[in-house]
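Here it is: the structure, laid out below.
Other chains of the complex are left out, but the ones given are in their true place.
The chains carry the letters A and B, assigned in the order they are written, with residues numbered from 1 in each.
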Amino acid sequence: MEQLIRFNNDYNCIAQKNVLKALMETADEAYPGYGTDLWCEKASGTIRALCKAPEAAIHFLPGATQANFIVIASAISPVENVICADTGHIFCHEAASVEKTGHKVTALPARDGKITSEQVEEAAKAYYDSPQDFLTIPKLLYISFPTEYGTIYTKDELTAIKEVCRKYGMYLFVDGARLGYGLASPKCDLTLEDLARLTDVFYIGGTKCGAMFGEAVVITNDTLKKNFRIYMKQNGAVLAKGWLMGLQFETLLKDGTYLAIAKQADEYALRLQDVFKKKSIPLYVESPTNQQFVLLTDDQMDALKDRFVFEIEGRADEDHTLVRFCTSWSTKESEMDALVRAIETL
Amino acid sequence: MEQLIRFNNDYNCIAQKNVLKALMETADEAYPGYGTDLWCEKASGTIRALCKAPEAAIHFLPGATQANFIVIASAISPVENVICADTGHIFCHEAASVEKTGHKVTALPARDGKITSEQVEEAAKAYYDSPQDFLTIPKLLYISFPTEYGTIYTKDELTAIKEVCRKYGMYLFVDGARLGYGLASPKCDLTLEDLARLTDVFYIGGTKCGAMFGEAVVITNDTLKKNFRIYMKQNGAVLAKGWLMGLQFETLLKDGTYLAIAKQADEYALRLQDVFKKKSIPLYVESPTNQQFVLLTDDQMDALKDRFVFEIEGRADEDHTLVRFCTSWSTKESEMDALVRAIETL
């Protein structure tokens, strides 16, 4: 049987080849545990330099769900809550991990995965104009970059959102599980430096962007730096062999590999988008990054599913299903060619 | 500068060479995510076979702290509590991760890291003979095998403990973060099969026993199997690239590598123990596994610390410090020779 070609996600291969090479080259070395090693130190330095944030605290966590709920749990008190988009990963895909830590999550209706500064202002104002003892306090805004629908915020949009947060004393936390694909997009006018400057805390996703696993949390707000390591430990996010993450991030970030491989995936995704448009297959959302959401007919689904794996999001209407095609740092040109041809001949 | 030789723990090298080889060989493969792959299936089958527990549920979690608090949080209700040794890892080293999930942990005074069935009986009886609404219910007993001091329970001891648990309707959970070193010890009369039979849930440690990371949780009690995956997700323990753990466990377990490398480390540890005895350096506890605790004078510490890394546990008395030497699957014979010689010439 011919092997299926995977376009269902961006975490279906072990790691980018430089990462694997680095692992092999250090296979005989012995390191101190729990992230107190030289690789974590080196990667932290590289990240601070890229972010132009020499005072930032950098922490490496194995997974993105961990990063999300631990950042939130460490940042807000039991009587404070989180605002996010109703398509936000913490609201829809993480088994109520934030509520598990005791916090209400208030979801605002998203458009193409994004929310606006006006929406945030309205939600914040509703509380802060007349605080009530029977309400918890909106204290942290969570957004994803890129969003769960592959869209990205512009620098103007993010600046306006940050301004609202600052006005109301709220933290801005950016989930960057797919950060590379966002920053590398031709439509993106934001840089790592902008993110560090405009957020209180964000993370640089490794798991979906070329690493075996690992997310690099960047904390620029001093208040949020306090005791973060204990929060990590308490929630099981201190990896014994922490240097594995330092090593991977250093490898990916020191020479631009991180953005280069994401850029390739984005280009593939936009090539896909072009083909969908040419074939008049409706885009569900205009995404400038590696996730492409389209509406397929049953016939189209049938024609593709024997050779390609893609993610089925749900029935959209009587005739269409919403599906996601996801390119990856690991997508090969030959795989792209095969998929493009298959779509062209639908 | 000469490199320091690490005897401070058993998780300071990436992974046993077979594991690395398996990783490299599959570097080009693409897999479904979240542990729904063939490697996890294969490793689960291997574990069930080794445990002679065809109905056991097997789950792979990245770390041991996660395994501990997630198993506990999934097993007991908010009004139930945990009993453990006062040297237990969950009581002393995991930043109150179990209390964080809302449960009281009641610690019994351990001897050499172990507690007895009589102690457990006494604690259980105190509650169950006269349950009170102002008390929570002892429902789960947590023990470590080997213990935090390297000691191990005999089959008789574990059977007696299980009997008490059964009598009072309590779950028995064995933390096997260093399971290999326990099972491979010449003093051990327990097998994986015994553990599966005598416990309700236990785990096979990977992180400290040759894997890059990963713990394989084995649930034999049907009640505890329910919704375990959601507990994992909610607490951030579902790794995106789950097959990485399946692959590692399959590699270590399919051909006996897991026990073989632990046996080597145990032999090294016992060789160390012999040397300490010969030098009349007092053992803090008689450990048959890879952790050796001894009391060193300041002079002895000074003589060793320039070439070897070992773990300082704390000041024992005016003249002695309690330290731990930990051999590992990664310890090389040359390193052992160097350490033995250094001790002999103290």
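Remarks
Simple rule for what comes next: a residue touches a chain if its C-beta (ideal position, glycine included) is under 8 Å from a C-beta of that chain, and two chains touch if they have at least 3 such contacts.
The structure displayed is predicted, hence computed values, not measured ones.
For this complex of identical protein chains, the structure file gives a whole-complex count of 4 copies, while the figure shows 2.
One rule holds for everything that comes next: only the chains that are shown with their structure count from here on.
Chain centres here are Cα averages; for chain A and chain B they lie 33 Å apart. Residues 6, 8-9, 11-15, 17, 20, 23-24, 26-33, 62-66, 69-70, 94-97, 100, 207-208, 212-213, 230, 233-241, 244, 309, 330 of chain A are the ones that touch chain B when the two sit in their complex.
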